[in-house]
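Here the complex is missing a single protein chain, while all its other protein chains stay put.
Presenting subunit A:
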Amino acid sequence: MIKRIGWGTLVGALMISLGLPWVFVLQGLPFNLPTPTAQLWHYPGIASALRDSLVVGLVASCISLFIASIIIGRDATHGKPKTNDVGLTFAAPHLAFAIAFLWLFTPFGWFDRVLPFALPWFEQQSLVTLITILVFKETPFLVVLGRQQLAQLPYRQWILQGRSVGTSAQRSWWLIVFPAWLKAMRLVLIAVAIYTVSVVDVAQVTGPLNPPLLAPLVVNWQLQFDPLSQQLAEQGTWLLMGLAGMMALWVIAQELVLRCLMSARVGRVVAQSYEAAVALATSIIRRASLIALLGVSTAACIALIALTFARGWFYPSVLPLEWSIASWSAHNDLLLQRLGTTLSIGLVVAVLATMAITALREWQRHHRYEINDAWLLAALFVPQLSLVVAWLHSDWSQWFSNDTASVVMAHFWFSFAYGYLIYAPAERAVPQTHLTLGRSLGFGYWRSWWWFKRPLLTGALAHCLLVTLLVSVAQYVPTLLLGAGRTPTLTTELVALSSGGEWQLPAMFATALWLLALVSLVLTQIISKEPEL
């Protein structure tokens, strides 16, 4: 039946399912632009909010890219890359990591209590703390996805070619491989840059509040119901979209500048001492970064686990008044229920999204027609709460009257964009010759794909599954509002519990989320190591 319908029809259905939410957005999102005379510009502190959002976006994404490039550069020049050196940090849920980080590294925090000397700790609600936490979270994301993109490039031959003309491996990385890697990473970098300016939960917990960054400000307005706040929310949404667009342009400009700089240096002779100094500096930065990532993540993970057993842990005590498993035993049923729902929805979404992405890429390759990525990734350009509120005010609920279906659809939509980001560049790097060969042997299209092309994309598919699963797991606003509370997950529970002034129960759910992500990452890495044909 499906064969008769043809996968073109399936792709058509997919495009409708991707496009339909936009129709609902247009239906529900008021067209209230932040024109020069708009009320938004009179809001106290709006200039600071905009400036700080830009600073966070630019600084966090630049530092993350810099550190990730150095780590990946070492991978490229020193044989087989390690696969699990950043796994613990990568798997950490943003909010959980932020909570543990603040508990450990702020003034009066645990390390401040233990150490006999004062250090310049990270201040609560500060730009520096927010940027640091974002760098800690984004760098492993770039490293994990960067390694996957690197694997699609013939970088070993390129470095070999460089060395054959007397260029060191490290210099070959920066001048030959890095520009190509950077281009392959463009979409990932855009997504990361946009995330840094539109992040809400971590920004609220760790970033400045007076004024807040633009994204939390828009969310605050969205959740107030007087006419002025609603108007500010509408204009703020468009401003945030503009900011996201600026970040995308910044990433493209940054790529062009870096590529020009690198190509201008090709063929230049440099002193050996200079090269040795650069090698030493990058080695130190790489080691220090990896130690910091591993050390801070391990400490944060241990702190979270300890908090789940601690009762009465107050300043200035180094240890709690009591250790107890009471919280675990009292809430294990709830935890397992939420885990079950989270995993069920996450797996369905991950599999559906990965399948849809695969079909869409194959359709494009088969028809030699490339849909502009911007259309497929547009979900990443709009603040999520604005999208969901727009859907609530549209006919969405008439189309998706079942709460679980509604949640799955929303998760699918957001996950699709991230999954495409991971899979598309990898798929583009794989030639169709293997598939054509399979077809010439008499296999059907998908049978050929399965036996001849899929093995070349095992890593990309596994990472696509991983990222779409993690995106689904992390959803709060769509799960709560579109699911109307009928599908409570680990994340909805964690966010609700974190809104109080307590540590123990939020730490339990944060630990569970972290473990879930870690196990998924380990499984991904095991799958990715499958022998390739």
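Going forward, a contact is a pair of C-beta atoms (placed from the backbone, for glycine too) under 8 Å apart; a residue touches a chain by one contact, two chains touch by 3 or more; residues count from 1.
Keep this in mind: contacts and distances are computed from a predicted model.
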From "2-hydroxyacyl-CoA dehydratase", "Sulfurtransferase complex subunit TusD", "Protein YnjB" or "Molybdopterin-dependent oxidoreductase", the UniProt protein name for the chain not displayed is "Protein YnjB"
Candidates A:Leu336, A:Leu437 or A:Val519 - the one touching the absent chain: A:Leu336
Out of A:His366, A:His393 or A:Arg428, which is the one that touches the chain we can't see? A:His393
Can you work out which residue in A:Ile190, A:Ile345 or A:Leu387 touches the chain that's missing from view? A:Ile345
Please give every residue of subunit A in contact with the chain that is not shown. 1-3, 7, 43-45, 48, 103, 106-109, 113, 123-126, 204-205, 208-211, 220, 222-226, 311-316, 321-322, 336-338, 340-341, 343-345, 347-348, 351-352, 355, 389, 392-393, 397, 403-404, 444, 446-447, 449-450, 477, 480-481, 484-488, 492-493, 495-505
